[in-house]
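Below is one structure, written out as structure tokens; comments come after it.
A single protein chain has been omitted; all remaining protein chains appear in their positions.
To keep things simple, chains are lettered A and B as they appear, and every chain counts its residues starting from 1.
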Amino acid sequence: MKIAVMATCLGDAMFPQAVKATVRLLHRLGHEVVFPEGQTCCGQMHVNTGYLREAVPLVRHHVEVFEPVADGGWDAVVAPSGSCTGCVRHQHAVVARRAGDEVLAERAEAVAARTYELSELLVDVLGVTDVGAHYPHRVTYHPTCHSLRMLRVADKPLRLLRAVRGLELVELPDAEVCCGFGGTFAVKNGETSTAMLADKMRNVLGTRAEVCTAGDSSCLMHIGGGLGRLRTGVRTVHLAEILASTEAGRTPAAAGTPGGVRDEPVEAQR
Amino acid sequence: MSGAREEVLARLRAARDAGAPRGGVPPVPRGYHRSGSLAPGSAQVLDLLVERVEDYRARVLRAGSDDEVAGAVARCLDEAGSRRVVVPADLAPGWRPRTGEREVVEEHPGSPLAVAELDDLDAVVTGSTVAIALTGTIVLAGGGPGQGRRALTLVPDHHVCVVRAADVVETVPEALARLDPSVPLTFVSGPSATSDIELDRVEGVHGPRRLDVVVLR
Partner (left out) sequence: MSTTDLGMPAVRGGARDGSRDTGLPTHSVAGQGNLRGTTSFPRAAHEKLADTQLRRNLGKATGIIRGKRAGVVAELDDWEELRLAGSALKADVMARLPELLEQLEENVTARGGHVHWARDAAEANAVVAELVRATGSDEVVKVKSMATQETGLNEALAEQGITAWETDLAELIVQLGHDAPSHILVPAIHRNRSEIREIFLREMPGVDPALSDDPRELAMAARAHLRRKFLTAKVAVSGANFAVADTGTLCVVESEGNGRMCLTLPGTLITLMGVEKLVPTFSDLEVFLQLLPRSSTGERMNPYTSTWTGVTPGDGPQEFHLVLLDNGRSAVLADEDGRAALHCIRCSACLNVCPVYERVGGHAYGSVYPGPIGAVLSPMLTGISGPDDPNASLPYASSLCGACFDACPVRIDIPNLLVQQRAASVESHPRPTAQDLALRAAALVMSSPGRFAAAEKGLALGRLLAGREGRISSLPWPLSHWTDSRDVPAPPAETARQWWARTGGHDEQDGERS
């Protein structure tokens, strides 16, 4: 298959390791991967903050960049993000229609129809649950709200994780409760967001997992930001990074964002 | 006040059109169960009713004949210590308690008891119109056979209610289909209760604190 990667603005700028892991994983599974270079942002932050008018150019740009998937140029678009996929699938057409642009709405629907979150692509489209990964760590999984309730990915990420060699999966209590991120909610209602985060962290720490994983870098940034501030020693790792890890490969423990921080001092990487 | 009527209706007419869904309003999908899988009055539907009524911490007794109903009613009254009992005048004679030491007051539609008089009585014995097994609910129809007016089953603290097997259905839709909306209806599911304090359920508040149900096969 020829699959285009939608990096998402956050993945591109702040969490490229999740994007790179997605590419590496799809290559390993024998697929051709393209990175549409014109891509920027799906507009989710604008939509969810109420800037629906301002989001129209972002939707239009996204549709223009990813339209080859609707025309047969590519077979699928994949994003390592439940919420960005959810925005494309459930909000783009709404934004266009609200602006009175029915043509754009229909184009957006055509792109959305072939845009998948990573676990959906793997399980539903590519039909794999065992991706041949190896990740010898104690891991707990936080189902992000938009993958769970907007995309209904259900247990697909868990099925993928259960097939990972060496991985010890521990159930997260109250897993389905929001971590408190919510995009600009975390800033506009920072204190309420923090109260929600506190309960999520308590549950994560209670599992004694060394890694908390999820399908969204944004929620992981939030959970990891809290875990890091308190120096809990638990790191956050995107699902793609775990699935990309192999025994032969060199990713394992080094992957991810330990407690919201890279595991090596920035200078040391130069 | 007619100004308010015309203004509110005008606003709503304008709003109805301004906000009309572009795709129209779809027909109501009726994919839910409109009837149960258990036959009305069947042994299984009675078992379900008993289980569900008991779940509300109401007491359920079974009877196989009118005589057994009278005996069960007497037992319920005795156990609760209910000595002064009111019944609607048209309560089936066979269901009235015949044993024990008690005063039975009849209420006739033409001469209702004062509220204070009702408050002095210990218990009320009535029939019922329909029962819903799935939810453990008994429906009283105001003025229905052996059911009296609403206050009768409300003010006395102890309600003994007779349910006939033929009136027991499995689901809510089956029950509503049997009811006449023009008379006042009271759906009773267990004794009065509240969960207003820390969601901790307490049975027995303003309505009858004790509900006994006699199911007649």
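To be clear about the criterion, a contact is a pair of C-beta atoms (placed from the backbone, for glycine too) under 8 Å apart; a residue touches a chain by one contact, two chains touch by 3 or more.
Note that the coordinates shown come from a computational prediction; the quantities given were computed from them, not determined experimentally.
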| item | value |
| --- | --- |
| Candidates B:113, B:134, B:162 or B:214 - the one touching the absent chain | B:134 |
| Touch residues of chain A, complete complex, unshown partner | 7, 9, 11-17, 19-20, 23-24, 27, 33, 35, 37-41, 43, 45-55, 57-58, 60-61, 91, 94, 98, 145-146, 148-150, 176-178, 180-197, 221-222, 224-226, 228-229, 249, 251, 254, 257, 259-262, 264-267, 269-270 |
| Interface residues of chain B (partner: the chain not displayed) | 1, 3-5, 7-16, 18-22, 25-34, 52, 55-56, 109, 112, 115-116, 119, 132, 134-137, 142-143, 149-151, 154-155, 172-173, 176-177, 179, 181-200, 202, 204-208 |
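Basically, only the chains that are shown with their structure count from here on.
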| item | value |
| --- | --- |
| Separation of chain A from chain B, taking each centre as the mean of its C-alpha atoms, in whole Å | 53 |
